[in-house]
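Only a single protein chain was left out; the remaining protein chains are all shown in position.
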Amino acid sequence: MKLRGDNALFRRSELLGLLAFATLILVMLPAALDIFRLNLVGKYLTYAFVTIGLVVCWGYAGILSLGQGIFFGLGGYCMAMFLKLEASSVENTKIQSTPGIPDFMDWNQLTALPWFWKPFENLGVTLAAVVLVPTLFAFIIGAAMFKRRVGGVYFAIITQAVALILTILIVGQQGYTGGINGITDLRTLKGWDIRSDGAKLTLYYIECGLLLAAIVATQLVTRSKLGRILVAMRDKEDRVRFSGYSVSSFKIFAFCFAAALAALGGAMFTLQVGFMSPSFVGIVPSIEMVIYTAVGGRSSILGSVCGALLVNFAKTRLSESFPELWLFGLGALFVVVVLSFPEGLAGVYRSSAPRLARSFVAKLRALWRTPMTRSLDHELAE
Amino acid sequence: MTTKSGDARNLSRRQMLSALAATPALGFIGRPALAASAANTTGLAVTDSEVTVGILHSVTGTMAISETGSVEAEKLAIEQINSIGGVLGRKIKFVQEDGASDWPTFAEKAKKLLVNDKCAAVFGCWTSASRKAVLPVFEQYNGMLYCPTFYEGLEQSKNVIYTGQEATQQIIAGLNWVTKQKGAKSFYLLGSDYIWPRTSNKIARKHIENVLKTKVVGEEYFPLGHTQFNSVINKIKLTKPDVIYAIIVGGSNVAFYKQLKAAGIDLSKQTLLTISVTEDEIDGIGGENIAGAYACMKYFQSLDNANNKGFVSAFQKKWGDKTVIGDVTQAAYLGPWLWKLTVEKAGSFDIDKVAAASPGVEFKGAPEGYVRIHENHHLWSKTRVGRARADGQYEVIYETAELVQPDPFPKGYQ
Amino acid sequence: MLGDYSLSDLGSIFVMQGFAGLILFSVFLLMALGLAIIFGQMGVINMAHGEFMILGAYMTYLTSKLFETYLPALFPGYFFVAMIVAFLAAALLGAMVEWALISRLYKRPLDTMLATWGLSLILQQLYRSIFGAREVGVELPPWMLGSWQITSTIEVPINGMFVMALTAVITAGVALLIYKSRLGRQVRAVVQNRVMAGAVGIDTQKVDRATFALGCGIAGIAGSAFTMVGSTGPTAGQLYIVDSFLVVVFGGAQSLIGTIASAFTISQSRSTLEFFTSGSMAQVATLIGVVVILMLRPQGLFATKVRR
Partner (left out) sequence: MSTHQDFLLSVEALSVSFDGFKAVDDVSLYVEPNEIRVIIGPNGAGKTTVLDLICGKTRATSGSIRFRDKELTRMSENGIVEAGVGRKFQNPSIYDDLTVFENLEISYPRGRSVLGALLFRRDRAVRERIEEIAETIYLADQLAERAEYLSHGQKQWLEIGMLLIQDPELLMLDEPVAGMSVSERRNTAELLNKIIVGRSVLVIEHDMKFVEDIAHRVTVLHQGKVLSEGSMEHVKTDPKVVEVYLGH
């Protein structure tokens, strides 16, 4: 019976898409681009983690978060704290009045490492913190909001306010956080120079691996009954509630899941770009990440990844070619996508792909039937 | 707008040619002074007739307000240098990138300028945050950055020439002056909440308390973009400081000075000293709102000397006669000139040679007057105090007798 | 910290702080009013609200230049003309935006947010291309500058009073319009049940357009008024957007009284906290307070309790 096929993790078209995407990022891009451009792609892909999370949280569960930058930033900061401590060895910071602490602390007259920096001397703890700290934070926000049934626009605006609060705090507490400059000049990971071209390439592949794993994990979630409950909740929250589900728990899960992915992206960002700054925590990047998702298709995992890639690619190209006018193009892109393609690129693909495929197959078939005569005719005609 | 560097094939052919001509060409002065292979041994975008540099500022986003002037100044300087024959006989060609007021974008574009475009020098950055973001890039890929903004100090790099003043140059002279001239005994420190105002105020406080032996009666910070200052103005009224010391930046300035004026604080009676309001900012604030305030920096548009007159008229001819020129704009103008002088002193575009040749390079034609690059890659410069007039210009009322030594890691102020 | 001051000092500071709070209240209310109409009444999330305000500010700038050049004698009064120009320009742009964008998105309210964000990028770049990246200085007529000396220590800024008066007038106007006028009734009818309103003969399209244009127009006036206290640059609008939304949401989106009360609460607490702590901490503390209260009362301060 045809319903049985629904238990498979990927539909055939999705599997093909994923394979094509994997080939693109693992084979084609590394072959075609120099390390500088590849590193840029690596940077774009860090946003893809966020957009995948948004697909679950927004596309499936209908929770619009305008604060994903919070989690991206927290994940990135956790990673950056570890790297900064490693870069601030007593040897490297001899000229400071207190050697062995990060330079910005020294400038702000701190003489000892603050307690919350201490755990980040350990890589294992750091890696755990990268995911756990943002997820825990998301849990607290989510539990507070969803238990009280805050939703829709209200939730979106509250997440914005939280992003703003966090930005002001990070900027204001510069002795502890590096302030508006962020945490810069990160060099090595356990002695491994992350700035070298070789390291960039390795990091790129690690990121691709993580991203593909994230895509599969997200597919597992969305293809499970949980994914269907999220969709059901988006449509008829009360019906789900009165079917015996704790709606708030499911919302908290979706929000935390998205936060964890965003945090992973943030950590990869820090590793690839070599610093982290409060400009990722704020409102503007958070909204932009939502827009990447919208452009790619809010209910398509792969679509959203492509959205992140394409918008950022467009941003880079437009700003390189038209440094003073590129915002027109970007703004227009958002407006047009929202107006004309509510399901984003994935929607366009879904509606036109079958037709294209059919005509392609038809052509192939026609070609197959009369291969010789056709090509002969062709040659004769010439 | 993007330009391509000479491609590899051309280069190798040119290398062959220049190898043939190498020996006789060495002593020859004229065009081209040096073959590309001799003047550039590290693969920079230098041909026999052209050298490519980068301009990296924000032309979009919140910082575009401030950085526009720097872009204009750098373009003017490049144009002028080209009109007198370029650098080592080569015309300067520039690639402009937009930092978009976003620090990671700065890092990305810096990398692009160095790795892709192989720029021989980059003129750019404004905020400390953007400079901190690009600094590792310049150090890793061995580029040369000329950064125009007055800043908090605590930094020094082989790969950066700081054409703006570091904090002590700007702060100490001004505080000394206001103490001596106005008999100031108490100060109220204000700032936008980020690293430059905080560090500058830290230096100011140390100087006020430890050297001048007077006191600080208040210190306040506001988020960037803050527009409501009535509460702090009331606090100022309450504490009645002799001097309001303000390091507020960007759009907040406009709100601050308008509200100050509206609250009845008359700047002709109340001394206010700022290190963050240039003529550029006054344009937005409105001269009538800030008239009477004192600013302490190294350059004012109204400086009365021949260099400056020529600079101002050239600038206004190119960018419109209403355009004003602030301290940072002038410092940005120094960048290409200092680079040209350094390259010619080194006889090479090589970054290492340029970096090594930088200390001691003098620029006598600077609008601000004579400047010289210090060992620490900052500039020796004079510090001046100006008084804002209602027409948006400063009247220069004091300047240090000697050049002030740059001291990015000041002992006793950290 | 108050121990160092004399009693009379404290008294006058108390009064002046009160005024500072009131001015901030007017500023918040003025910037939230347009949004209260657009978001509260129509449910449209207009992220370009700040850019509409800046349009008003630029119009004021242009008007001032025009008067300066052609009608210097009338310069003292130009501000009133400027506000009308600002209102018309913003309302016109609003109507155009409603026609081109918003009208296609009534079924997807959250998407209005994304589209208007794109719009805000475009408008920012437009301002930058037309007026330059630098801030423009709007010159005020002399009578608006300075302050009104009540006692030797108590002074009240005149432009602050002006903003307060303006806010009062516009708030009253909006209240009349929403609760007493035909348009107001129609707007409420359309918001509550679009199909039904259409069925009983309300031209919903016209009502939508008029409402949106009105909200934008008020944003324009707010922007015009803000040239007195703030800066006018291409990106200045972004400064206002979060505060505006918080005021409207905190008050309970549909209630005008709520918006007023919430602007009052937020401004007073911010202004008081600013006096006792620093600007940054005051903003953080106020935001946290708003978030916590919204958590406890998700519908805002003044939402009516109904069977959900």
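Chains here go by letter, A, B and C, matching the order in which they are written, and residues are numbered from 1 within each.
Just so it is clear, a residue touches a chain if its C-beta (ideal position, glycine included) is under 8 Å from a C-beta of that chain, and two chains touch if they have at least 3 such contacts.
Since we're looking at a predicted model, the values are computed, not measured.
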{"item": "Contact partner of the left-out chain, one of A:Ser243, A:Ser340 or A:Ser359", "value": "A:Ser243"}
{"item": "Option touching the unshown chain, where A:Ile63, A:Ala156, A:Ala232 or A:Ala308 are the choices", "value": "A:Ala232"}
{"item": "For chain A, the residues touching the chain missing from this view", "value": "2-3, 6-7, 221, 224-226, 228-229, 231-232, 234-236, 238-247, 249-250, 253"}
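One rule holds in what follows: only the chains that are shown with their structure count from here on.
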{"item": "Arrangement of touching chains [line / ring / star / complete / other]", "value": "complete"}
{"item": "Chain pair bearing the highest count of C-beta contacts", "value": "B-C"}
{"item": "Of all residues in chain B, the ones touching two or more other chains", "value": "59-60, 193, 221, 223"}
{"item": "Sites on chain A at which at least two other chains make contact", "value": "168, 171-172, 324, 327"}
{"item": "Chain B contact footprint on chain C (complex, rising order)", "value": "5, 9, 13, 16-17, 19-20, 23-24, 27, 124-125, 128, 132-140, 145-147, 149, 153, 155, 157-160, 226, 228-236, 238-239, 270-272, 274-275, 278-280, 282-283"}
{"item": "Chain C contact footprint on chain B (complex, rising order)", "value": "59-62, 64-65, 67-69, 193, 220-223, 225-228, 230-235, 237-238, 250-255, 258-259, 261-264, 280-289, 392"}
{"item": "Residues of chain B defined as touching chain A within the complex", "value": "1-2, 59-60, 96-98, 100, 102-105, 107-108, 111-112, 115-116, 127-129, 132-133, 135-136, 140, 152, 154, 193-195, 198-199, 202, 221, 223-224, 409, 414"}
